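Heads up, one of the protein chains got dropped from this complex, but the rest are sitting where they should.
This part shows chain A:
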Amino acid sequence: MAHQILVHATTSGGVTTVEALIKHPMDSGFVKGKDGKLIPPHYIEVVEFTHKGKLVLRGFWGPAVSKNPFIRFSFKGGASGDPIGVSWVDNKGETASMSAAIM
């Protein structure tokens, strides 16, 4: 899949911890490709996490976020089976989203 998002969410003691791994090149625009030309910048700009549709984290990313970004965070609440939504938009206007249940 071109724009895969892996999400793993667990809840314990009233706190839900979300781990997400997003497949994306996160090209900074400063690196030359094999042809010696700069690879144009291509990176995620905004990423959003929701719990049952309510925003629990909004991230603004720049080219300094590593390729295939990983993030871990936690929020109060959440029960097993609740949907965690992840969505992003990058500097080319491409988007991807997915939803996964809290384990």
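Definition applied: contacts are C-beta pairs under 8 Å (C-beta built on N, C-alpha and C of every residue); 3 or more make two chains touch, one makes a residue touch a chain; residues count from 1.
The rule we apply is simple: contacts and distances are computed from a predicted model.
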Name check vs UniProt for the chain missing from the figure, options "Nickel import system ATP-binding protein NikD", "Phosphoenolpyruvate-protein phosphotransferase", "Sulfur oxidation protein" or "Branched-chain amino acid ABC transporter permease", returns "Sulfur oxidation protein"
Note that chain A touches the chain not displayed via residues 15, 27-28, 30-31, 45-48, 50, 53-67, 69-77, 83, 85-89, 91, 93, 95-99
